[in-house]
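Sharing a structure with you now.
Missing here: one protein chain of the complex. Every other protein chain is in place.
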Amino acid sequence: MPNIENRVREGDANLADSHVLEGVELSKTYEPPWPDWVPMGRRVGVLEGAEITIDAGEIVGIVGENGAGKSTLMQILVGALAPDAGDVRRSGQVGWCPQEPLLYDRLTVRETFRLFGTAYGMDDEAIVAARDQYADRLGFAEFLDYRIDHLSGGNRQKINLSVALMHDPDVLLLDEPYTGFDWETYLEFWELTEELTERGTAIAIISHFVSERERFDRILELADGRLTDVTDGGPKDAASADPRGVSADD
Amino acid sequence: MTEALDLKTGASPARRLSAGIGAQIRAFVRTPINVVLLVVLPLVVVEGYGVAMAAFPQLPFVDTGTLAEMGRVNGAIYSVAFFAGVLGLFQVISARQADERLRICGYSRSELFASRLITVALGSLIITGAALAVLWWNVPPEAPLFAFGALALAALVYGLIGMLVGAVLPRALEGSLVMVFLVDFDDFLSSGLLDIDSPILPLFPLHFPHKLFRSAVFDGSVALGNAAAGVTYVLVTGVVALLVYVRLTGNGGELA
Partner (left out) sequence: MTASGRRFRTTFEMGLREYARTPVLLGLVLFLPAYFVGIFIHVLPTSSLPIYVPGSGRMTVQTVEIYGALLVPLMGALIGGIAGLFVMLSATDADARLSIAGVGPVSLLAARFTLIVVAGLAAVGVSLAVLATAFVPEAIVPFVLASLVLAVTYGLLGTLAGLLVSRLAGVYLMLIAPMLDVFFFQNPMIDDGHWLSTLLPGHFPTAVAVDAAFTGSVPWDPFGPILAWLGVAGGVAALAYYRTLRT
């Protein structure tokens, strides 16, 4: 049964029934804190009226060139960054896997789950169950007592992803989630997303390349501050590069 | 390895050194708060010390200048020491990993050390000029060149200590804590504002620069013994910093 139907919503009343996340007319410009005549830093317009909707049980890919503003968009959607203009409407709980892990370096993996699980409002039993489930599926059970700063990049990314998933959110926003994964973990990741979408979880994945188009319901390209649906076309640079961030030679 | 890379890139050590220094100066200047600090800090500290000390009763063991003048003189030394010290600390901390990479790319360890040191030295000289200019406003020094030299000595010794602390303790919080305590207490104990007669005082880095600076500002004289001791202190600190730095950049950033 879809988790969204089981949960009491703290969502936005303005949100259309089918949408669990909506970004309306989003604009964002990074400006230096001093006037234009100071020759330091410069104004960078990132989003200019970007629109996005994500429905329950849907998996959406967001692509775009380096510096197109994909991570800015995701930070705005999740609530970590305020837009200059526009509105974000969310329904239910959100899970966020940022590009940089944003974890506490000197805490162990076990403590990290406890901290974030408590933040999500989970009880101790639920935290342990979620932790063990993802440790088993993504393969970091032997690292539970390691400090975050003592983990390899790939293992840190597994924790980053698991922290976003552990409270079984209604909307998952994942920014380059499989960077550094080995092949088995990469496949396990897609299996997980399939299970989640079957249960009604909405997922948005940011990636600079989408090489396996069939895995997505829709693909949106961010360019010139706006999102365009390119599901049927194909982004300019949809090459056959490995999406885990490793080159074909590796 | 280094020579092979030299042949390949055609870059001379001098060119690499100037490229390294240029990059660091640009990085410094592109942080506007650094430029503001360079102007504002000496003004605030020199005048702040002067105003604060003006309210003190005359101390019997202070026989040179008024207390307001003594305060400004101390403020000048303090401002150059902490500016250079913290600059040295952050130079080394922020450059640590990049330096290791630059070494692999062909920079020798001594070139890397020299480029950091020259940047810190340049910063030290600029802040010395700024602090002396602020001091001159109310307390014109009797021997300006000697005063500049003594002040530069204070800046240099702390610039090197900052680099040393950054190399041994390459974390911003821990390094800052050490610098805060070192500079604050050294300056206070070496200031001549307390009637201290302890054999450990000459071990403090600011002891000789303070003496030299006071005599250059108030009497226009320089005691050669103090000058030699001050310069020796800087040289010894420089050698220790060099050895530690070279050891670090040759050992994956680890001291041991």
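We call the chains A and B, going by the order they appear; numbering starts again at 1 in every chain.
Quick note on the criterion: a contact is a pair of C-beta atoms (placed from the backbone, for glycine too) under 8 Å apart; a residue touches a chain by one contact, two chains touch by 3 or more.
Quick caveat: nothing in here was measured; it's all calculated off a predicted structure.
The undisplayed chain touches these shown chains across the complete complex, A, B.
Only one residue in the set B:29, B:177 or B:235 touches the chain that does not appear here, and it is B:177.
The chain not shown here touches chain B at positions 31, 33-34, 37, 41, 44-45, 48-49, 51-57, 71, 78, 82-83, 86-87, 90, 169, 171-174, 176-181, 183-185, 188-189, 194-198, 200-201.
In the full complex, chain A makes contact with the omitted chain through residues 78-82, 94, 96, 98, 100, 102-107, 111, 114-116, 118-121, 147, 163, 167.
In this section, only the chains that are shown with their structure count from here on.
Mean C-alpha positions place chain A and chain B at a centre distance of 46 Å.
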